[in-house]
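Take a look at the structure below.
Apart from one protein chain that is not included, each protein chain of the complex appears where it belongs.
Right, subunit A next:
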Amino acid sequence: MSKEARPSWDSPMQFVLACVSYAVGLGNVWRFPYLCQMHGGGGFLIPYLLMLVLEGIPLFCMELAIGQKMRLGSIGAWTAISPYLGGLGIASVVTSMYLCLYYNVINAWSFWYLFHSFQSVLPWAECPVNSNRTGYLEECEVASPTQYFFYRETLNISSSIDENGGIHMGQALCLLLAWIIVYLFIVRGVKSTGMVVYFTATFPYVVLIIYLIRGVTLHGAWNGVKYLFTPKLEQLANPQTWINAATQIFFSLGLGFGSLIAFASYNHHNNNFERQAVVVSLINSGTSVFASIVTFAIYGFKATFNYESCLERMRLLLLNTFDLSEETISVENVSSWISHLNYTHPERFAAIASKIEECSLEAELDTAVEGTGLAFIVYSEAIKNMPLSQLWSVLYFIMLLLLGMGSMLGNVTAIITPLGDLEFLSRRLSNETINGLVCLLCLLLGFGFTSRSGNYYFTIFNEYAATFSLLFIVLIEVISVCYIYGLRRFEKDIEDMLGHRPNWYWKLMWAVVSPVLLISLFIFYIINYIQGGTPTYQAWDKHLGKSVVKEYPVYGQVFIVLLLMSSVSCVPLSALYAFCRRKQRGAPVPQQTLGTLSSDM
């Protein structure tokens, strides 16, 4: 047989950079700062770092060990561990597939914004004028220009998940571009991926440093950074803080998708993955903290800008109503003038009382946003007010793209590695063809997210496709490695690869602490889902200019359940299938020797 040797990374550095590029993704930029803000600023670091040590690093190391030992993608690796566990790998592949489908849509949006930054006036800086040029479009007036650009011109969103519409051509083109670039990166497997990660892993840091310098020199940035670092330690008593810290560590490291197993399967047998696991996890967490400093500097700038605009509006209102000279009221003494005029001219003041706003810097800083809203609305609003906004916009969206593309590399590798290991596929089709077909399939299905109600389906995928199933997958992973495969055998494998046995920290975490943490997270999720009642979503109302809460229709809820069940059910179904085939064959097959593939595949 003339099978080629398994390709491998050109150097351990490529592997580390690939893991960093995969783990450091959009969540570090748009989820961690939000959690920090919600759970007491600097104080959130305590549960976060604790969870990193208890759950993040051990599970990360475990996945790398499995991949490096078995030298196969997730399906093959888990089948090798136990013939009944092949479904675990299939569940990982299915979850990765869902993730790939919707994650690249974010990259498409980043491309859209990036291409629109090459204009003299950023399109989200001003509202478009209406037909007779007397004012701005109504939807843009009630909302803000950045929100209008995102919801109307980028998404052309409908007002509920029921209303469908055509596909947004611009979005479809950007999605096509995103998938072609992904294909270009992974077409040769690790050979091409290894070249690309040098760039995708390091350039975001360059942009982050540039943004840090720009951010802290902005007017009012210090307000935001101070807000971030004043710890509100009473939040530590809130159990939600600890739960959010645990889930954030878990999802941020990208455990359970099979990407880490896939990456590690291309390593040399004696690669020191233990040290690399610690390094990559620490880099990931460090990047989260670093990115939140940058985010809060920008928040501070935006909040101060809005606060000062509010004061200016109030000043003008008072000047115009009472016909006072411009020098009498300045921005600083607006509030004292308000109380003074209320006292001296109550009737005239009462006429404008409805227009008086409470300008508060605290309130501006308190508006916490996460997810796509933060990345595409809040950040663009801050950028449009910076001098040289086109440059900052281009830099920012290039950074988002690199972060997103880097994570996509891992996501797609998690699918193509196990598929490439399957005998019946690799015999008939070349690797490039398999990779191309996967990308094509994801592209065609992804066009659904570019329709008018596509963003609502995106939200469903974002919230449900990968959260619950991952907890389940990793829980089964850690239990099967420790108890089904056996911790002693696992120790011996590691000794075989590294030359020394894992010390007590690793064993304690794998066998006891992580499973307990995962089970409690798992139970919490189920309780939360049941207690939450009918799942709801945020729908954009174009007349009010803001999002309103709506309940999912019946078919939406069925879809959610299908999403959850389709990946989770792979595990028991596959175990059942393996059991039935074994019974069919008659004699039970002896325990797997290490490194050989089960003949059932």
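Please note the rule applied: a residue touches a chain if its C-beta (ideal position, glycine included) is under 8 Å from a C-beta of that chain, and two chains touch if they have at least 3 such contacts; residues count from 1.
Here, contacts and distances are computed from a predicted model.
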Omitted chain (choose from "Large ribosomal subunit protein mL46", "Adrenodoxin", "Collectrin-like domain-containing protein" or "tRNA-splicing endonuclease subunit") - UniProt protein name: "Collectrin-like domain-containing protein"
Contact partner of the left-out chain, one of A:Tyr48, A:Trp112 or A:Tyr485: A:Trp112
Residue, one of A:Val16, A:Ile181 or A:Ile460, that touches the chain absent here: A:Ile181
Touch criterion as defined above, residue of A:Leu233, A:Val278 or A:Leu324 at the omitted chain: A:Leu324
Omitted-chain contact residue, chosen from A:Gly135, A:Gly286 or A:Pro572: A:Gly135
Residues of subunit A in contact with the chain not shown: 1-5, 111-112, 114-116, 118-119, 128-129, 133-136, 170, 173-174, 177, 180-181, 183-184, 187-188, 192, 316, 319-320, 323-328, 432
